[in-house]
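The complex appears here minus one protein chain, its other protein chains still in place.
As written, the chain order gives the labels A and B, with residue 1 at the start of each chain.
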Amino acid sequence: MSAPGTPSPSADVVLEVKDLKKHFPIRKGLFSSVVGHVQAVDGVSFSIRRGEALCLVGESGCGKSTVARTIARLEEPTAGSIVLNGTDISALGEGEIRPYRRQMQMIFQDPYSSLNPRLTAGEIVSEPLTNFGLAMGSDLQARVASLFERVGLRADAMAKYPHEFSGGQRQRLGIARALAVSPQLILADEPLSALDVSVQAQVLNLLIDLQDELQLGYLFVSHDLAVVEHIGHRIAVMYLGRIVEIADNASLFDTPLHPYTEALLAAAPVPEVQRTKRERIILTGDVPSPSAPPSGCRFHTRCPYVRPECSRIDPPLVEVAPGHHVACLLRPGPSAGHAAP
Amino acid sequence: MAALDKTPSGAARADNTEPILSVRDLRTQFFTSDGVVRAVDGVSFDLHRSETLCIVGESGCGKSVTALSILGLIPREIGRVVGGSIRFDGMELTKLDEGEMRRIRGNRISMIFQEPMSSLNPVYTVGFQIAETLRIHQGLSNKAAAERAIEMLALVRIADARRRAGEYPHQLSGGMRQRVMIAIALACNPQVLIADEPTTALDVTIQAQILELMVELKERLGTAIVLITHDLGVVAEVAERVIVMYAGRTAEEATVSELLDNPQHPYTRGLIGSIPRRSTPGARKTTRTRLQEIRGIVPSLREEIPGCAFAPRCSIATERCTSQRPPLETHGPRHSAACWETAPSSALTATSPRS
Partner (left out) sequence: MAIVAEPLPAPASTRQQSGTMRWVRRHKTIVVGLVILAALFIVAVAAPWLAGDPLQFEPTNRLKKPSGEFWFGTDQFGRDVYSRVVHGARISLIVGLCVAALATFLGLVIGVLCGYYRRIDGIVMRFMDGMMSIPAILLAIALITLMKASLFIVIVAITIPEIPRVVRLVRSVVLSVRARPFIDAAIASGTRNSVIMIRHILPNTAAPLIVQATYVCASAILTEAGLSFLGAGTPPEIPSWGNVISLGRTFFQIAPWIIFFPGLCLAITVLAINLVGDGLRDMLDPRIARRM
């Protein structure tokens, strides 16, 4: 049985995540005893192929960034497997993981705080290369210069410090650093959300160009549906630590099946003149706390179509159309019963 | 101050009623050790009763400083309103002293900010904080103010208002805190509400709730709203009229439908073009396309910009654009833009790219 959202398992799968969990302990009191867990990520499975962009969307606190950080092993996974190019890296120790970091690199949300203010731009971009002993001396300089040019920065900006760059240029530096070791997988954690609209377009174009040219796999974490629709080949919608729907771009945006996906699409404001009053579902209430998720379907407290059984039965992620998985009791779909692991 | 009649602001309005708030040639500067920053450099607009005006622009374009200038909240040690006039209901706000300003602020002109947590005091209950505004500005008794605070919480549709009034800010979610901020802002029934990125820190589903609430309350209470945002999606959702700001200046002013359907300023066009669009079902593109970019970066506000501030990034800029500052020219009813090349009087209008 393949992971949900993998149309055909093939050799060019870069990343396969199965049943990934990340629970953060809540500690209290004098002896820091564990009084509960925040179930930030609670059983997430997906795979990414070469040249494919899988987008994780959801609201703040849904665990989408934690998924990326756990795959990058900046957080220790609680359970599940992370298979990178055929090797399960989920249980590797701190030292053992280092060589695998060449295969996956991360782009961070905040281009201001993710660059060390005391290093020059050239030093920042060359660090991954020296870490893996890939280049030295003049060769290093030449490679860094070509990376600068590749992301649209002038090579003579290498001697400048991060604060001398604008937000968009800093994010280009972050991208150059990620590309330095020629990874196959890029984990991009909200790479556009700290940028201005006109700069977002520049960076988004750069990311798309790079992917098409280098056949990179992207895990693209974002809260912005318009951006996701623009860059994503496949989209996974997360709610309270779970994937509630995963499908290819067209299926998800044309025929959203989960009520939460529907509500997200309806809530996103669109920069177009509204000639008719838009039909919109406005969800009531707030996202429940991930330390005490609701019983049954986690969305049932806010769902406009809620039924009594929703609070009892936890719906599995089911393939309802080829490549289109949804976790909702109301959508049995044609191939019901083909529950994903 | 002398510019009262020169600037064709208000974009040739259809109605002739007196505006509640009228800003003319506002100039606000900050004085840093590295020189003078011209944060707002000649902005004019009118706001009418129960109207929603959006000020759009990217970070550093002066939209928030404009709001702070109106409320007299520019920190005195670092900056000042150096020119122009702000008329509110027959008063010249730039001439008022701090005590007189305090009587207007929070009472007749209110403001809500992006991050509700930082504008709420963590050691007082939200009910107390709403009641305090009422006691100060309306002279209500403790009991009457507390009752009115609960009414306000119910008005902003907080369920179980009586219990919530006794809670502290950290006990509420982000969306609920922003509702409380709106309740505080509207408590004294202000004539103008200035909202600076009120939904930027919120999730889309919560943003939709808050925007809907603001529009509904505006219609019910007749408050005029100045909404400051960077998000053209939010603009399309709530605005009636829009001002696009760039580098401290007004680039374009129009009704929301005019602006989105028929943008005149190259910056506005670029801004709209650079937003990824949700495609309509059926008309889906099979391959990913590149977005339209605005090349380059925003200019430094430390140097005086003699011509059009957008000229270095503009694809249709000419020599005149870099040397002479374009005036805000009327492009049609309730539509004006500050651009030499797209102005109706310009001979090049017909050849301007993109329609």
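Throughout what follows, a contact is a pair of C-beta atoms (placed from the backbone, for glycine too) under 8 Å apart; a residue touches a chain by one contact, two chains touch by 3 or more.
Note that the coordinates shown come from a computational prediction; the quantities given were computed from them, not determined experimentally.
Of the candidate positions B:Thr94, B:Gln129 or B:Thr223, contact with the unshown chain belongs to B:Thr94. Considering A:Phe46, A:Phe108, A:Phe165 or A:Phe299, the position touching the chain not shown turns out to be A:Phe108 (whole complex). The hidden chain makes contact, of the residues A:Ala72, A:Leu147, A:Leu210 or A:Cys297, with A:Ala72. When the whole complex is considered, the residue among A:Asn131, A:Ser182 or A:Ser295 that touches the unshown chain is A:Asn131.
Within the set B:Gly35, B:Gly166, B:Pro306 or B:Pro333, the residue that contacts the chain not displayed is B:Gly35.
The chain not shown here touches chain A at positions 69, 72, 74, 94, 98-99, 101-102, 105-106, 108-110, 113-116, 118-119, 127-128, 131-132, 174, 177-178, 180-181.
Just so we're on the same page, only the chains that are shown with their structure count from here on.
Residue ranges of chain B in contact with chain A, taken from their complex: 58-59, 173-176, 203-209, 211-212, 230-237, 256-257, 260-261, 270-279, 281-282, 284, 288, 290-295, 297-298. Against chain B, in their complex, chain A makes its touches with residues 59-60, 166-169, 196-202, 204-205, 208-209, 212, 223, 225-227, 229-231, 250, 253-254, 263-264, 266-274, 280, 282-284, 286-287.
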